[in-house]
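A single protein chain has been omitted from the complex, and every remaining protein chain is retained in its original position.
The first chain written gets the first letter, and so on, giving A, B and C; residue counts start at 1 in each chain.
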Amino acid sequence: MTTADTLLDGAPSEHVMELLRGMIRIRRFEEKCAELYSATKIRGFLHLYIGEEAIAVGVMAALSPADAVVATYREHGHALARGVAMDTIMAEMYGKQEGCSRGRGGSMHLFDAATRFYGGHAIVAGGLPVAVGLALADAMQKRPLVTACFFGEGAAAEGEFHESLNLATLWSLPVVFLCENNLYAMGTALTRSESQVDIHLKAGSYGLRSEQVDGMDVVAVENAARGAVERARMGEGPQFLELRTYRFRAHSMFDPELYRDKAEVESWKSRGPIATLKTRLEQAGYLSDDDLVAMDSQVDEEIARAVAFAEAGTWEPISDLGRDVYTPRSQS
Amino acid sequence: MTTADTLLDGAPSEHVMELLRGMIRIRRFEEKCAELYSATKIRGFLHLYIGEEAIAVGVMAALSPADAVVATYREHGHALARGVAMDTIMAEMYGKQEGCSRGRGGSMHLFDAATRFYGGHAIVAGGLPVAVGLALADAMQKRPLVTACFFGEGAAAEGEFHESLNLATLWSLPVVFLCENNLYAMGTALTRSESQVDIHLKAGSYGLRSEQVDGMDVVAVENAARGAVERARMGEGPQFLELRTYRFRAHSMFDPELYRDKAEVESWKSRGPIATLKTRLEQAGYLSDDDLVAMDSQVDEEIARAVAFAEAGTWEPISDLGRDVYTPRSQS
Amino acid sequence: MSNGVPGNDPVRVTYRDAVREGIRQALNDDPRVFIMGEDVGLYGGCYAVTKGLLAEFGPDRVRDTPLSESTFVGAGIGAALGGMRPIVEIMTVNFSLLAMDQIVNTAATLRHMSGGQFSIPLVIRMATGAGRQLAAQHSHSLEGWYAHIPGIRVLTPATLEDARGMLATAIEDPDPVLIFEHSGLYNMEGELPSDAGPVDIDRAVVRREGADVTLITYGGSLGKTLDAAEQLARAEIHSEVVDLRSLRPLDDATIMQSVARTHRAVVVDEGWRSGSVSAEISARIMEQVFYDLDSPVARICTEEVPIPYAQHLEQAALPQTEKIVALVQAMVASHG
Partner (left out) sequence: MSNGVPGNDPVRVTYRDAVREGIRQALNDDPRVFIMGEDVGLYGGCYAVTKGLLAEFGPDRVRDTPLSESTFVGAGIGAALGGMRPIVEIMTVNFSLLAMDQIVNTAATLRHMSGGQFSIPLVIRMATGAGRQLAAQHSHSLEGWYAHIPGIRVLTPATLEDARGMLATAIEDPDPVLIFEHSGLYNMEGELPSDAGPVDIDRAVVRREGADVTLITYGGSLGKTLDAAEQLARAEIHSEVVDLRSLRPLDDATIMQSVARTHRAVVVDEGWRSGSVSAEISARIMEQVFYDLDSPVARICTEEVPIPYAQHLEQAALPQTEKIVALVQAMVASHG
């Protein structure tokens, strides 16, 4: 596993501070979402990313604006880190037409054309073939772009994982597969779902380049992602990163969490990506309490604005119900 | 790769002669089928096994009568080697109600309860999950039985291959996966369908025991199959054999064969499983011309009887069309 | 079989409990029965239906599977062929599309392709339906769509008794049975005779009698339809409510007897309108009792749009009591 210190030594502290800010921003946003869920402002399924922020933040830092992103139903962090406006994300969770999916998608289906954020897929592994196709389109059009495809380790058991890794490797397509291995698929531990629990080895068997990364270390994630993205961009074919992480919260708001014990959760929390980086930055003397206070209040303001935006948002008229099933001929 | 000589030295020649007879029986049967197809006695798709006989014959020799078998649409050889009566197979190809599937299945869907021959699956890789389930049933009922599951290398790209190998290994089920690697899936060469062309390595990545075997050597196949079957029976979990072979004929009767050159076909034919074994037996002094003549005429008689049986067979009354969609309540 | 007459000691349960009891009973009564699916064990089931069963019956008979819909459904087929009586749980109907090949190409055809040599006593349960703001990949109602496929049975329990009893009957069935449980029903509470057991699955049932119009429905729409009938009764319009219970096969007799009496029919179906089971019912009514009809059979279905997340849009897309009431009033008025 790569460690951060190489980069932290002499790395532009502003940049690392930005990474920290990005993670805090996601953390606070989702804590607010949990609150709003209890207040029934947000409905449906809500899957929190809390604990895994280093992955989205580190990977997005390695992408260019024109690259494509495909994510899962646990994608608030990815959308935020990718640059989808927080207020439109919050409005989407409210179901308002100012939302990034006009209220049609909700928490599990965030989309944004401006940042090439292709969702928000709630069928486990369903996003992988789509990502392969996006990369195929870039390759056929000779665009030096990559497609970042996020999914959980649970997806590795699905047939679409197998077919997609094979096709991407066979056709040498610029896809960066990002497996967020948080050890559980709902209540199913990796050991109870995979005969080969080393996901990065499993992926390697397709003949693509595969690495295991400490998903709790945002700098390590960015380093690994930069390498993978550049290799894919340079035509070295698909890349696979297994990012070892942990879900601090329940799978969704309905999960009694009978399948893992508190001690395990606590031990992972103790090495949470935000706390760890804070400490390191403080020790390295980059981060003062004032910086933190400033960061927090800045983030809290943005969140407050997003909530206000969502609250002020409007309901799409019911007369529009039939919209967007097909493309209006005018648009085609 | 195991070689035959170990066994041939001092091996009961009667047994090896039986293997030879089994292969000739399949070869002649299918040559007759091709004839009958041109005569339009047999219709639909007809996939010949010619060139691959050593696999079905060698593997079936290693199974016990109570074991289960799952095969593909290229399964005449498997049905014959398993002991499904030749006359009912031929009647099935004719579409007569005396056929082993009562004329409902045809060439691609041979079934036989008496020999636990579970078909006859024409969806590539579709038989693998079924085989896993049959093995699960045996395991749960504590029966010391194995399920032999045959499929081509083209199936390895399908999601069901991935899911089935994982589940069988995870649950340590007594399945013997038999991949008949004839290098082509219709017109698609292995190199154009798999990023990992070494199928036995690919299978091994699931953590099950995997071997590559010379599928042109019936004795080598039987040896490898005996080992795999015994290990599975003893509770060592699923086993995988990649059997290297070659299809001497077109994929089906509609195939123009534009995708492979004659030279390649000829070089494989030169090491055909029947010719090779004949030579070896002759050299070892086990096989005389008289033996061969006797064998051929015996086989030809059986085939003639099968054709006569099929010709004499009857058409199921059209009034029975709705039969066997559901089980009659009496039977349940 | 229970004929719906309550036993002596009714117990208060939810639809969820009723399904669980059906599964428990089956596991207790028949050693060949086992259940498998994603998170049915340690997690307790995504809708908590199987909660407690792992502790009671152990991991051999309550099996958590990897995320591999096609293969654990196919393994259910194989296990059934091998003498077991598997219950396979698919979390949500949309995920069953990943297993469509095994269900349609194998489970539905194998008995036929084998000339009747092999039956597949497999039960596949899944949650279906909208109403919980789960959007376009978790909310569809495809049970009527599955009813197109010969070789399988399609059941839609709408009551506590059916939630428990259909499971028992399905397990005794020699062929593949798909059971669709509307996710909006799991919390429905009521009394169930503690001795509730298998129920007949061949017949539709008249849940309310009435002479003016026949309202035909199933599953998650039964409640809305009964509410509509209640409201209509206040306006002196008396509806007969038929609960189909089985979408394949359909019980034509019960439907036609009712429509022949009322001369009017409305089908309420949470499936998308085009090509829904409501279309089949409408077509059959025309074919069988055309000359008894006072007005064309009407349909209230889900609007033909992937289910939207926003609550007001989702509700607008679904059949609703008010829509039923309004349509029936107009129908009766125009052809009084």
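Operating definition for what follows: contacts are C-beta pairs under 8 Å (C-beta built on N, C-alpha and C of every residue); 3 or more make two chains touch, one makes a residue touch a chain.
In this text, all values refer to a predicted model and were calculated from it rather than measured experimentally.
Trainee: For the chain that's not shown, point to the residue among A:Y94, A:F111 or A:F240 touching it.
Mentor: A:F111
Trainee: Among C:G22, C:G151 or C:P176, which residue is in contact with the omitted chain in the full complex?
Mentor: Answering carefully, the residue with contact to the hidden chain is C:G151.
Trainee: Give the residue, chosen from A:L19, A:C33, A:A68 or A:A306, that touches the chain omitted from the document.
Mentor: From the options A:L19, A:C33, A:A68 or A:A306, the contact with the absent chain belongs to A:A68.
Trainee: One chain is left out of this view; which of B:P12, B:P65 or B:P256 touches it in the full complex?
Mentor: In the full complex, the listed residue that touches the missing chain is B:P256.
Trainee: If the missing chain were put back, which residues of subunit B would it touch?
Mentor: 43-45, 92, 95-96, 101, 103-109, 121-126, 154-155, 157-159, 185-188, 192-194, 254-256, 258-259, 315-316, 318, 321-322, 325
Trainee: Pick out the residues on subunit A that sit against the missing chain.
Mentor: 68, 99-105, 109, 111-113, 118-121, 123, 126, 128-138, 140-141, 147, 159-160, 163-164, 166-167, 170, 323-327, 331-332
Trainee: Residues of subunit C in contact with the chain that isn't shown?
Mentor: Subunit C touches the missing chain through residues 70, 94, 97-98, 100-101, 104-105, 108-109, 112-113, 135-137, 144-145, 147-151, 248, 250, 271-272, 274-280, 282-283, 286-287, 290, 293, 295-299, 304-306, 308.
Note that only the chains that are shown with their structure count from here on.
Trainee: If you average the CA coordinates per chain, which chain's centre is most distant from that of subunit B?
Mentor: So the chain farthest away from subunit B turns out to be A.
Trainee: Just how far, in Å, is the C-alpha centre of subunit C from the one of subunit A?
Mentor: Going by mean C-alpha positions, subunit A sits 37 Å from subunit C.
Trainee: Please tell me the distance, in whole Å, between the geometric centres of subunit A and subunit B computed from their C-alpha atoms.
Mentor: It comes to 47 Å between the two C-alpha centres.
Trainee: Could you list which residues of subunit B touch at least two other chains?
Mentor: In subunit B, residues 159-160, 163, 166, 170 touch at least two other chains, as defined above.
Trainee: Indicate the residues of subunit C shared as contacts by at least two other chains.
Mentor: In subunit C, the residues touching two or more other chains are 65-66, 68, 70-71.
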